[in-house]
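What follows is one structure encoded as structure tokens, with my remarks underneath.
Of the protein chains in this complex, one is absent; all others appear in place.
Entry: subunit A
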Amino acid sequence: MVLSAIYILDMKGKVLICRNYRGDIENNVIDKFIGLVMDREDEGQITPLIQTEEAAFAYIKHKNLYVVATTKKNSNIVMIFSLLHKICSVFESYFKDVEEESIRDNFVIIYELLDELVDFGYPQTTDGQILQEYITQEGHRLEVALKPPPAVTNAVSWRPEGLKYRKNEVFLDVIESVDLLAGASGNVLRSEIVGCIKMRVYLSGMPELRLGLNDKVLFESTGRGKSKSVELEDVKFHQCVRLSRFDNDRTISFIPPDGEFELMSYRLNTHVKPLIWIESVIERHAHSRIEYMVKAKSQFKRRSTANNVEIIIPVPSDASAPKFKTTIGHCKYAPELGAIVWNIKSFPGGKEYLMRAHLSLPSVEGDITEGKPPIQVKFEIPYFTTSGIQVRYLKIIEKSGYQALPWVRYITQNGDYQLRTT
């Protein structure tokens, strides 16, 4: 059913710290791990899961670490992978960067955390905020009477009790990321919007929140079908949201965690015009030079402006002596990315810009065939959502009856935004 042990290894496979929860797997089994990974990498058959006679290894890479779980049974592997990622984020909440050095620097607290995060292989409390209430870096004396916060076992396991703020405020960020995959011939293969609502909550007590969106399903069921609304394809909620309530009448009601968290994410498959469209002509003259002509077009409303636009155009690794000509922004060659980066600070809607680049190629060709990485685009468009989603209201009710202010911001940015080249 569950994992047997958790190991944190450096890139060479040396164990930095480990915790064996079930004792059904010998500790030295992990010594074989790095060899197995290397073998599979050599054969090009790498998978995040390696089964051997003794155990199954499930691992993730985090910075310069391998975080590995072993199991001997037919365990719930999705749970194990989710847990490994969660563990990394809990460590991050304790000591920011999780890497070789910080693991050594914090081994005592890591042992304590591993003891609390998982019991006998079963994940327990993995909420960084709550854990920080009773697992602290200072050695506590018992007189201080440290007790498990009620949140650990409460139905509301994500919010401590008795919070107090002088000014009660809530910030809502609606962030939409646009994923795009376009073919070399200029056809859109896939486009989707992945949105999320992030919150920063500074509220006293145990407030009840209710969020109203212009959700199409809700509007239709309440007879407001004609108002502008958005059809959310798949919605995922933070564990604080009452799922059965949402399932019943599409009400998003919850008691929020304290501070920053992601309330919900959603996905839309609606076809929208790509916000920034790139056309490229690449002329390759073998043994001498390669020329690029790149046209960038903003296809959103003139009122809006995209900020910090970065167009990353991959070039062959053996190209050199770049020369650029552009109507706006500036270009630089980034050999570490194997690409030219074209920066445009501010890109208003309905505009079109051009860039030409010229690079030399060596007269002798290398043997290695290179792939054709796609052009990638990064951008941010404030005060704008592609989907048209709107926060209609955020009701905050607390028994003390205080007034709280909700603030809402909208932003659209690039997600996985790729355009293939010829």
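FYI, contacts are C-beta pairs under 8 Å (C-beta built on N, C-alpha and C of every residue); 3 or more make two chains touch, one makes a residue touch a chain; residues count from 1.
One rule holds for everything that comes next: contacts and distances are computed from a predicted model.
This complex has a chain not shown, and the name its UniProt record holds, of "Small ubiquitin-related modifier", "Gamma-secretase subunit Aph-1", "Protein kinase domain-containing protein" or "AP complex subunit beta", is "AP complex subunit beta".
Considering A:11, A:38, A:184 or A:281, the position touching the chain not shown turns out to be A:184 (whole complex).
Of the listed residues A:274, A:322 or A:374, the one in contact with the hidden chain in the full complex is A:374. Among A:236, A:284 or A:395, only A:236 touches the chain that is left out of the view.
The residue touching the chain not shown here, chosen from A:104, A:284, A:323 or A:395, is A:104. The set of subunit A residues touching the chain not shown comprises 1-2, 15-18, 21-24, 44-49, 51, 56, 58, 60, 71-79, 81-85, 101, 104-109, 111-112, 115, 119-120, 122-126, 134, 139-143, 145-148, 152-155, 157, 181, 183-184, 189-190, 192, 194, 233-239, 242-244, 246-247, 262, 264-265, 267, 369-374, 416, 418, 420.
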